[in-house]
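For this view, one protein chain was removed and the others were kept in their places.
Let's turn to subunit A:
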Amino acid sequence: MEINASVFLSVGLAAVVVRSMRQFLDLPTRTPHLNRLIGYFWAPGVLLYLFALLIHWKTDRLDELYTMFLLGMVVLVLVRVQEYRPARTLLLAVVPYVLYAAIELLSGALSNAFLREYKSLFSNTQGFAIIWLVTFVLIARRQKKHLEAERVVREAEEKERREIAAQNAALERMVAERTASLTLQTEELQHALEELKTTQAQLIQAEKMASLGELTAGIAHEIQNPLNFVTNFSDVSAELVAELEEEQQRPDRDPELEAELLADLRQNLQKITHHGQRAASIVRGMLEHSRASTGERQPTDLNTLADEYLRLAYHGLRAKDKTFNATLDSHFDPNLPKINAVAQDLGRVLLNLFTNAFYAVQKRKEQGEAGYAPTVTVATRRLPDGAVEVRVRDNGTGIPDGVRQKIFQPFFTTKPTGEGTGLGLSLSYDIVTKGHGGTLEVESVEGQGTEFSIILPA
C-alpha cells in the first residue's frame, strides 16, 4: 500500500472519534452548528492526500498531520461545550496527549535524530499521556452517568412538580367551584332569611289582627251599651223638655216640678257625655291595638289598661259562646304608680293572658263539674322596690307540666288548628322581657288553675 494512504486509517479512526463525541457529548442538541461542521472531518484528510499526491510528496507524516487536525478539532469542540462538566474533564484528558502529539510532530519535522535520541522518553510520555487520557475518559464517563442519573431524578422531580401543579390547578378549580356554589347558597339563605323576617313581621301583624278579631264582638258589645245610653238619655231628655215646655204654658206652674225636670236634664246631659266618652275611649283603644306599635313609652296606668282589656276579652269570648259566664274579680291597688310603658304592647299582653284565662275556665266549665264557678281574677300591686306587679289568675283547667315548658315558644298552641296562632304568649314574653325589661312567670296546678305574673320595673 502506498505510504500516503495511511492517512485514511486516521480518517477511519476520526470517524469513530467523531461518532463517539457526538454520542457522548450529545452534540446535535448541544451545538448543532458545530456538529454539522465536524461532519466534514474527512475533508482535510482527503485534501492532504490529494495535495501530497499532487506534489509527489511521499511521507509517513500525513496521518500525524491529520491526527493533529483531529485533536485540534476535538479540543475546539470540547472548549465549545465546556460548560458541560464531562466535556471539561475530557478536555483535561486530551490536553497532555495533544501536547505530546504536537511536540512529537514538531520534533519530527525539525529533526528525526532528536526523535530517535529521545525515543524512550517520547515513548514513556506517550504511555503516560494515553493512561492519563483513558483515566480521564473513564472519569468523564462516570461523571456523565452521574449527571444522567441526576437528570433522571430532576426529570422525575420535574414531572412530579408538574403533576402537583396540575393537581393544584384542579384543586383550585374545585375550590372556586365550591366557593361559587357556597356563595350562591349564602345568597339563597340570605334571601330565605329576609323572606322569613318579612313573614315574621306579617305573622306578628296577623296575630294582632286575629286578637283584634276576637275582640270585635267584645268591642261591639262594649260600644253598644254606652251608645244605647246616649240614645236613651237623649230621647228621654227630649221628653223632659217637652214636659217642661208644657208646664211653662200652664197658668198654675209648678216650680218644684220644673226644677226637678231641669235637674234631670242636667243629669242626663252629664250621662250622655259620660257614655259618649266611654264609647270613644273604647274605639280609641281598638285603634291603638290595631296600629303598628310606635314603641314609644308613656306613663301608663296599668289599672285602667287591665280593666279595659279584661272587659274586652270577656265580651269577646261571650260573643262566641253566648252561654258562657264568669266572675270577673279585680283587685286594683289604688296607689299604683304609673309606669313608663308602651301601653299598646302591654295591652296585647294583658289581652292575651285574659283570653287564655277565659279559655281555660270555659274548658273546665265544659267538663260539667258540679258547683264550679268560673272566675278570672286580676290584681295589681306596687312592690317594695317600686316595681309594679300584675297577676292574672284563673281557676280553669291548669297547664300540665310537660306543656308549661313550651308555652312561651313561638307557634306552640294547645288549641285546635285555626283557633290559636301559637304566637300569643311568645310575643307577650318578648314584649314584657325584651320590650320592658320585666319578667313574665307562670304558676299552674293542673285541674285547679293558672296564675301569670308580670313584673315591670319602675
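Keep in mind that, in the parts below, contacts are C-beta pairs under 8 Å (C-beta built on N, C-alpha and C of every residue); 3 or more make two chains touch, one makes a residue touch a chain; residues count from 1.
Just so it is clear, contacts and distances are computed from a predicted model.
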Self-check item: Among "protein-glutamate methylesterase", "Putative xanthine dehydrogenase subunit D", "Response regulator" or "Polar amino acid ABC transporter permease", UniProt-listed name of the chain not shown
Solution: "Response regulator"
Quiz item: If the hidden chain were put back, which of A:Asn225, A:Ser281 or A:Thr439 would touch it?
Solution: A:Asn225
Exercise. Write down which of A:Thr89, A:Gln143, A:Ser211 or A:Asn268 is the residue touching the left-out chain.
Key: A:Asn268
Quiz prompt | Sole residue of A:Tyr49, A:Phe69, A:Tyr84 or A:Phe233 that reaches the chain not shown, by the stated touch rule | solution = A:Phe233
Self-check item: Residues of subunit A in contact with the chain not shown
Solution: 221, 224-225, 227-229, 231-233, 235-236, 239-240, 264, 267-268, 271, 275, 314-315, 318-319, 322-323, 325-328
